[in-house]
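Here the structure is laid out as structure tokens; the discussion comes afterwards.
Here the complex is missing a single protein chain, while all its other protein chains stay put.
By written order: A and B. Residues from 1 in each chain.
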Amino acid sequence: MREKLTYGLALGAAAMFTYTLYRILLMLPDELMQGAIYRIMFFHIPAGIIGMIGFFVSMTMSVWYLSSKDLKFDSLAASVVEVAVLFACINIVTGSIWARIIWGVWWTWDYRLTSQLVCVLIFFGYLALRRAIDEPTQRARLSAALNIFGCVDVVIVWKSIEWFRNNHPGPVLSIRTGGGQMDPRMDHTVYLNLIPLLLTGIALVLVRTRQEATAREIDSLRRLAHAAA
Amino acid sequence: MNMAQNSTFLFYGFLAAWVIVLLYVISLAQRGAKLKKELEDVKQLVNSKAEESRVR
Partner (left out) sequence: MAAKDLAIEVRTKESINAAGAFSIAILLIFSFAFDPFSDSMHEFAGGLLWIAFAFAGALVFNRGFARELPNECLDALLSSPLSASSLVLGKALANFVMLIAVELISLFVFGIFYNINWVKHPWALAATLALATWGIAVLGSVFGAMTVNLRLRELMLPVIIYPLLIPLLIGAIEFTTILLGVDPIASSDWLWPKLLLLYDVVFTAVSILLADTILVN
């Protein structure tokens, strides 16, 4: 059942990607001032959105774990963090490549890229912590606490770095400016590309969670084996 | 910056995004294979222990 769901999601994502890539590469014209490179936005922006959503979803999972003590939520939290970090990295790398063309440098310390980097570092710490603890319940408990600290910090990080620097192009997506700033076809394509990326992300989370469940099964079987000895 | 360079970097950008995903998927696959093997080993261990206790 779960396998079928995962394959279904992957196929759905692949199908949508063919459509969106067609739109991105062939249907839309080059942007007046930026040339072809702006098309990277269609991966850069959705990846960033999914990364952020992922961090907060994982915090919810961590809180759920702490209240229910069901390790399933801990596995979910960890898997979602991994995939969210993946998308955040994609956001940073594509943003950096775009910056190289537009601003001439690989990195500009602009506030959004920097904030995203800090978030990635925070959650690298989370993943490192999980690696360092062997006992499952302790690992779940401590990483859940760190996750909450991390997510609370994410909000403060974004605000504080925004106050500190301001270089990034202002909001152009219609949800933030109320429309009119971007060719609507481009705007729609950004949201459109969000869907296959999201589907891919969910598929990855499902695979990862399944692996965590397998790891728990191994753990309990091992304990059984030792008890029988 | 001329058009050719522009498109080249666009290609790099897309490539980067997909390579990152691909690397992650490969690492997932490796982890999965390792877990599978471990599961088999542990199951065998449990079975052999069960055999032992039955024999005794």
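FYI, a residue touches a chain if its C-beta (ideal position, glycine included) is under 8 Å from a C-beta of that chain, and two chains touch if they have at least 3 such contacts.
Worth saying up front: this structure is predicted, and the values here are computed from it rather than measured.
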item: Neighbouring displayed chains - absent chain, whole complex; value: A
item: Selected residue (touches chain absent from view) among A:68, A:138 or A:220; value: A:138
item: Touch with the omitted chain, as defined above, among A:14, A:105 or A:128; value: A:128
item: Selected residue (touches chain absent from view) among A:118, A:195 or A:213; value: A:118
item: Absent-chain interface as seen on chain A, which is shown; value: 66, 118, 121-122, 124-125, 128-129, 132-133, 138, 141-142, 144-146, 148-150, 152-153, 156-157, 159-161, 163-164
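The working rule: only the chains that are shown with their structure count from here on.
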item: Interchain centroid distance [CA atoms averaged], chain A/chain B, Å; value: 18
item: Residues of chain A that touch chain B when the two form their complex; value: 35-37, 39-40, 43-44, 47, 86, 89-90, 93-94, 97-98, 100-101, 200, 204, 207-208, 211, 214-215, 217-218, 221-222, 224-225, 228-229
item: Sites on chain B touched by chain A in the complex; value: 1, 3, 5-7, 9-10, 12-14, 16-17, 20-21, 24-25, 28, 31-32, 35-36, 38-39, 42-43, 45-46, 49-50, 53
